[in-house]
Each structure stands twice: as C-alpha cells, then as structure tokens.
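The complex appears here minus one protein chain, its other protein chains still in place.
Residue numbering begins at 1 within each chain, and the chains themselves are lettered A, B and C in the order written.
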Amino acid sequence: MLVVMKKDSNQQAIDRVCDLIRARGFAPHVMPGAVRIAIGVTGNQGFVEIENLESVDGVMEVIHVTSPHKLVSRDVHPEDTIVDVRGVPIGGKEIVVMAGPCAVESREQVMHIAREVKRLGARMLRGGAFKPRTSPYAFQGLKKQGLEFLAEAREETGLPIVTEVKDTDNLELVAEYADLLQIGARNMQNFTLLEEVGKLRKPVLLKRGMSATIKELLLAAEYIMSQGNYQVILCERGIRTFEDSTRNTLDLNAVPVMKALSHLPVVVDPSHGIGLWSKVTPMARASVAAGADALIIEVHHEPQKALSDGAQSLTPKSFALLMRDVRRIAAAVDRTVASGE
Amino acid sequence: MLVVMKKDSNQQAIDRVCDLIRARGFAPHVMPGAVRIAIGVTGNQGFVEIENLESVDGVMEVIHVTSPHKLVSRDVHPEDTIVDVRGVPIGGKEIVVMAGPCAVESREQVMHIAREVKRLGARMLRGGAFKPRTSPYAFQGLKKQGLEFLAEAREETGLPIVTEVKDTDNLELVAEYADLLQIGARNMQNFTLLEEVGKLRKPVLLKRGMSATIKELLLAAEYIMSQGNYQVILCERGIRTFEDSTRNTLDLNAVPVMKALSHLPVVVDPSHGIGLWSKVTPMARASVAAGADALIIEVHHEPQKALSDGAQSLTPKSFALLMRDVRRIAAAVDRTVASGE
Amino acid sequence: MLVVMKKDSNQQAIDRVCDLIRARGFAPHVMPGAVRIAIGVTGNQGFVEIENLESVDGVMEVIHVTSPHKLVSRDVHPEDTIVDVRGVPIGGKEIVVMAGPCAVESREQVMHIAREVKRLGARMLRGGAFKPRTSPYAFQGLKKQGLEFLAEAREETGLPIVTEVKDTDNLELVAEYADLLQIGARNMQNFTLLEEVGKLRKPVLLKRGMSATIKELLLAAEYIMSQGNYQVILCERGIRTFEDSTRNTLDLNAVPVMKALSHLPVVVDPSHGIGLWSKVTPMARASVAAGADALIIEVHHEPQKALSDGAQSLTPKSFALLMRDVRRIAAAVDRTVASGE
Partner (left out) sequence: MLVVMKKDSNQQAIDRVCDLIRARGFAPHVMPGAVRIAIGVTGNQGFVEIENLESVDGVMEVIHVTSPHKLVSRDVHPEDTIVDVRGVPIGGKEIVVMAGPCAVESREQVMHIAREVKRLGARMLRGGAFKPRTSPYAFQGLKKQGLEFLAEAREETGLPIVTEVKDTDNLELVAEYADLLQIGARNMQNFTLLEEVGKLRKPVLLKRGMSATIKELLLAAEYIMSQGNYQVILCERGIRTFEDSTRNTLDLNAVPVMKALSHLPVVVDPSHGIGLWSKVTPMARASVAAGADALIIEVHHEPQKALSDGAQSLTPKSFALLMRDVRRIAAAVDRTVASGE
C-alpha cells in the first residue's frame, strides 16, 4: 500500500500517518519526491486496509499496490533517484565511471592504478579486498589490508571507493572503509546479507545474479529498501546463457526495462559482461547509449600479471580511449562524463 | 587452406592456382581484397596438402586454416566486406536503416509505410510476404501478392526490398522480387536452403538462430559462401534465455565479437531483440554504439491493428525519434545515417 | 472447435458434419477414439461459430477449444494414440527400442549393426542417409545409396527403418524408403517441411528443437496434423543450456508433461541427450521410468571410427547391457520390451 501526501502536507501530518501505519503492525517508509511525499507500507502479506486513512489530514490518495516490488517501483516514486556517494551523484545527468583493479594486490598496484584512472576521468575507485572465488584454492583477496590500501588511495586521489562485501561477518569492517558497498552476483539472493545491508545508511551497488531475472533483481533491491536503506544502485553485469565465446551475455535490454520499472540508478559492468578486454570499449559505449547512469570498469596496469580477471582488464592506455569514446556517446544522449585532467 | 597471391599476380596466375586446386577435387574461391587476392580452398575434410603450390608463379603464401570457418573469417579476408544491395552499400561508413512492417498486409498498408520510412531516412524497405509462424493457425502472409505490393512500393520510393524466403520451394519466386534475401532465425540451420541461396548471386541477410552460438552463425554463413555467394550480412536478433520480461535477449556482445572474427557486415534487429516498442530506440542506439553496420526496424502506422508483432512495432512518429537518436550516435562513432527528406 | 459425435453415430452423420464444416471454409479432421469419434475443426483464426451444428443428427457436443494446439491435445483425444510403423506399434504397452548407427557409412557397416541390434531386441533400425551438419565441410551422408543400404538391411532383418528427411526436395525419395520419417531438431520449425510431411500418410518422428519449448514442439506437431497426417511421434532429445559437461541437457520433465498434454507417443533419444556413451544406459533407464514409449539409441560396432557422433555411440556389447537394464525398468512400470533372440 502507498499513501500519497498532498503537496503542502507538513511533517506533523506525515508523522501521524506513520503512527497509524505502525499501529497496525506495518512499517511506514517515507519517500520524498520532487513534488510530493509518498509513504510506502510494508510488512503486510497480501491486501491491507487501514480504515479512514484517506480522510486523515494531508493525505491525497491511498494506492493499493499489487506488484511484489513496491519501494523499488517507479509507480511509487516517479522521479529518478539520485544516490550520493561521498559527493558523487549517481543517477543524474552526469555519467559516472568507476574504475580500478579487479582485486587489490598491493599498495603500489592500487595507488598506481588509482592515480591513472583519476587522471583519465574516473570519479570512483573500484577494487576487491574480499574476493569470492569459484575454487577454494584461488586467491581470495588481501582482506583488511586491501581495504586499508584502498582508503589510502582515496585519501590521495579523493576518489570514493566501491568494494565488495561478501558476508555479514565482515560487513561492519567493509562498511567502515567503503563508500559504496558492492553486493556481488553470487550474493544477489543472500537475503540475510541484503537485510543487514538494508539496516545501514550507506549506498549499495547490487549486482544482478548470473541467472536472475530482472524481476528477481528488483525484489532483491526491495529486500534492502524494506529495511529502510533507499540508496540502492542496480547493476547489469551479464547473464549466463549457452553462448560460449564470451564470458557472459551482457543483457543491455535490462537497462531500459529497469529504468522504466524502477526509479533507481542503473550501472553497467561491461568488463564482466563480455569478459574480453578488447571488446569492453564498444560495450561501454553501447551501455551509455542504452541509458546507463554509470559504468564500472576493470583497469590494471599489468593485466598479464593480474591475480584475477586479467583477460578482461584494460590498461590505462586503453581506458583512456574508452573514456574518450564514452564522452562522445554521452554527449549524443545529452549527458556528460567527467573530463579528467 | 588459403592461398595468398602476390600483389602483382595476374589473372593467368590466379587461374593456374584454381586449376591445381580443382585437379585435387577441391573448390577454389577467389576473394579479392583491397591490396591482394586470396584463394580459399574448400571441400576437404581436415588437413590438405597440394604439393609445390608455394612454388607456383604468383603465389606469396599458403596458409593452413584450422578454424572450421574459412571464407567467413577475417583471417582470410582482413578488410571489411561491403555488400551492395541495389546501390545501397552495407558495411561501409554509412549506417543503413531498413524499416517497414513485420508482414505485408495490404497494398495501402505497405505503400503508406514505405513512403513514411523513406521520408524519415530509411534506405531499405522490409516486409514479410511469406511468414513462418509458430502456430499453423496464425496469419501466414500474403505470399506472391505481398511480393508484388513490395515491388510496387520499391518502384515508387526507390527503396530496395528485404524480405524473407522460408523454403527452397519459393526461393525462385522470392529471389525474383527481393533485393536482399532474408533467412529467418528458424532457418539458420536449414542447410538445404543455405546451399540453394549460396548458388544465387544475390545478397543474403542471415539471422542468428534463437539458440545458435556465434560460431554456429558463422558456420551457417560459411554454408552460403562455400557455394560461391559471398554477399552475406550477419544479423543479431536476440537469443533465447531464461529472462522473461523481454521477448528475447539482444546479445550485443555478438557485434564486436563477430566484427573481430569475420569481415562480413553486421546488422542488428532491436525490434525482435527486445520485443517492446517503447524500448526499441535505446536498443537501436546501443546497437550502433556497439558497432553495428545496419539496423532493421519494424514500423507500422497502426501497430494495434498489425496482424503480427504489433507490440514491437514503432509508429512513424516514434521511428522519427529513433532516426534522430541514431544519427547522433552514428556521428559519435564517426559514421553517418541518411538524413531523410 | 471440436465436434464430439454420439457413440452410435454412423458414417453418414459424420460426412454431413464434415460437409458443413467445409462449407464454411474450414477443414474437418475425423479422429476416431476408443468409444466415440471427434471431429476437429481447423483453418479458423480465433473463435468459430457454425450455426445449429449441435442440432445436427449424431452430434453430441460442440467444444470451443481455446488452446493453440488442438489436434495434438489430449482434451480432444483422451486415449493414447498408437502409431503403427510397418507392424510395430508405438505408444502401447510394449516399449520399442530403435537402434542403429548415427550415419549409414557403408553396406557392410549398416548390415552388421542391423543384425546385431535385431539380435539384441531392437524393433526398428535407425540410420542417417542425409545428414544435416553444422559445418559445410563435414560428412553429409551417403544420400540415396544410404537409403538403399537401409532397405537391404530391412529386407534381411525385418526391422522397419527410421531415417531423417532434411528438406522438401528429397522428401519423396526418403519417404519411398523410410517407414518412419524423422524430422531433425534443426528442422522442428521448418514449417514448409512440416506441412509437406503432413500431406503424406506415413508416420513421423518429430524431434524437439534444441531451444524449443514443449509448447512449440506441440505446435510443430499440430502443423503436421493440421494437414491430415495424425501419425506423429514426439521426441525429446535434449535442450541447449549453460551446462557444458554434457552435449545437451536431456529434459525428462518433458516426458510426463507431454504425456499429460497430448495423446501422441513420446520417444526419448538419450544418445544425443547426454552425448557421452558411458552414460547413455542410465539415461535410457531414466527415460523409461519417466514414461517414455520408445527409445532411439545410437549403436556402432567401431565407435572410434564413426564418421559422426562416435563419442555417444554404444558398441553392441554395451547395447546388450542397455537392453537388459531397460527390460528390468520396463517391467517395474508394467511394460515390456522385446526380448531379442
């Protein structure tokens, strides 16, 4: 259920509605929009009725939502959500490029790459400290030390950090360092982790599971938002299909579909989406042309020595060309990209 | 096997090499390039050896190709192939937009739509006269009469025609009218049809099967080329995956992958690729940004009355916006699109 | 639409109803059942009304069918259909095993294998004379000569022949030799071929396309039946998924689903379904346990020398073990398998 407030409704009116909702054992979610405020109601199973709600002061309309996703839905929140990540707005006119290594491997490595991507126009630094790996015998990341190296790189370059949290055990630690918490594809339906992240008040980058439908991704975002954390960014990173000449099948259809169904920003990860470094740039261009709000790109100064995902990492030199191309496409869709130095 | 001729080799030398190849029971394919001529050898099973071929006059190099696709391969023919469809070059700097109804439904319908798409910048007219349909009880097309209506529209507008041939029985008839013969997704591995089309000297638009890998699409093109018809255009039109909020999953990864593996032009069909008219334009933009040489778009002036695929057809008004957007993206990748009237 | 006739309705009554249907431009299909006769009506687009049909002599009930598949549907024909292939009934209590080489390679090869599989209990001989191959450079079959070798093997062993027809051009020729015409997976939606096969009065084995849904397979069968050929056998042979340790994913779910939706017999091809000879026998057992009416198995006396599909072919020795196992499972589901010599 969704309660739409009148344009001029004041805080008192909002509080009263929230109290009524709580009195029935449900949870109110105040969602401010550009023009008016809506209050989402969750916690119910099926249809809800709160008598006389429509006659309460300040209430304009009560909408019964049948869709399984509510808070995530554009019906509920027609304007685009802009998520602010330590001063970098995601979801607005400017397309944000996040770049960095797959995994943090050493202090020198991350500092070097951070400087390079900053110089070329990236607005955020990516890098994994806790790495989920298919084999128990593969490199699992530098863990806490990796986070410290990232923080050091942030201090020098000013770039906010996006890094993955792979379990609730390390959530507190990772959240201390990260500006944008990444939930990886394999954890998209780790509902406990989603709920814990939902209790924080920190932006979340939620990656689509490799066999998750768009509706399931939206419901995973709903898990986070139902706990009160509305700063969620959806990430298309390729799905698993029968095609075997690419690592994944980047589903760019998902970009306009998600932008239509949801108000949340959409980021695309063409590095994982195709898995072949020489084809990351055309897919980055295509992502922006399809309507992506941001890109997340793997960059490594020595891809052949990378401890993971070397085959899909761009060198700084190739990344410069990507940035040039992406700027041109952004302009063609009336958007901008940071210019670098 | 591939025989690369010296730059200055004359026709006599070429003929001699071809004769030697034929003498061993194989088929020579003379493939002129910008700089030099290569002669592909097919008909062998596995490794071939023709003694002393390297010492024949005019021969620069003999390359043993291990890849199952030969004629289709960029190794064999490094320059982009440009297919000329009745004066419209596909595969060059200009991006060609083909547009029209899914099915030809009446003389008035096709004439009206042809005029509209021509006015808005389309360079070719699409329209189905023989329609393969999943149910035997669905509309199967106007058949010969449909072809005649298309020809009439061509006469008035000057737009070359692309239309589907769905079996060998009607191939002669369809080939009489079509400027570009379309092989549909369901026929991508109808090898008899591929071979028959390969015996013609007419451009072919080969659509990817809905569960075909990129390699299988290239091998299907190889079937056509192995018969001597080198004017093949590859078409990405979406693959079948578990995602059910779109009709298909448009695999734009396939664009840079196919452009790297093959010298053939690549066209994208975003109408079938997403199946939702309101999202065709962003996917058309993404296709061009990914490197497509052409687009094929379903347009209908009354989509709600269309006998097939109404849900994915653009009105002329929406098509105008698509053309505007596609022109801007084309410019951003240093290409052009016809300006319309 | 479906017209159900009274139990005691005579030929005259049936003819009268058919005439009325034809008079409206539709096609009647007389379908005899164990208890009563039903007449299917096809050729309509959407809802049909033939006035006063219910008051015609002999008519018990007129049922408006909304499902896209009609003739194929168990609603229309509740009893199991038994297809008679030159004296071998498929769809009854006895489970029929068809066996033989993937491709006919020589007279000796096919004679040898035919004798072996006959001896071990196979009731039909399989073997391809026209082979659809992904690459134009792979072995394409012995064609007419292959058919002649098959006929010779039939003459000696008495085993009816199942062999593939891959295009309409060779349909007449193949139909002359084959007792059961196989439509391969790649041709499941070659609608022209389906219609031509539908005009014959010869049993058809219709293989599921590698990315076809069960509903699409049933609609493909409907194409054949809508032309008047009701002797169709459905074949599950594996679908294409992301799993890459097997050639295909054998979808045994399809067996009970198809048996519930349709009255047609179901055969399973575990050889293609898993693609690994050492695992064909457990999958053959599972097929029978799931409710399959027949099996089609690739057998080759020298798999390592086979021109195609050697990796999935059983030797006669392994086939003997398969037959023993299948007999035991058949007994456990109250069915039988021929005992061999």
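We take it that a contact is a pair of C-beta atoms (placed from the backbone, for glycine too) under 8 Å apart; a residue touches a chain by one contact, two chains touch by 3 or more.
Model, not experiment: these values are computed from the prediction.
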{"item": "Of A:T134, A:Q304 or A:S339, the residue in touch with the unshown chain", "value": "A:T134"}
{"item": "Candidate in contact with the missing chain, chosen from B:R240, B:K259 or B:H272", "value": "B:R240"}
{"item": "Absent chain, residues of subunit C that touch it", "value": "211, 213-215, 239, 241-246, 249-257, 260, 273-274, 276, 278-279, 282-283, 285-291, 325, 328-329, 331-333"}
{"item": "Interface residues of subunit A (partner: the chain not displayed)", "value": "42-45, 68-69, 132-139, 166-169, 186-187, 189-193, 195, 209-211, 216, 219, 222-223, 226, 240"}
{"item": "Contact set of subunit B toward the excluded chain (per top definition)", "value": "211, 240-242, 244"}
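The definition used in the following text is that only the chains that are shown with their structure count from here on.
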{"item": "Innermost chain, taking as reference the mean of every protein Cα atom displayed", "value": "B"}
{"item": "Distance between the centres, which are taken as Cα means, of subunit C and subunit B, whole angstrom", "value": "35"}
{"item": "Between subunit A and subunit C, centroid-to-centroid distance (C-alpha), Å", "value": "50"}
{"item": "Residues within subunit A bordering two or more other chains", "value": "211, 241-242, 244"}
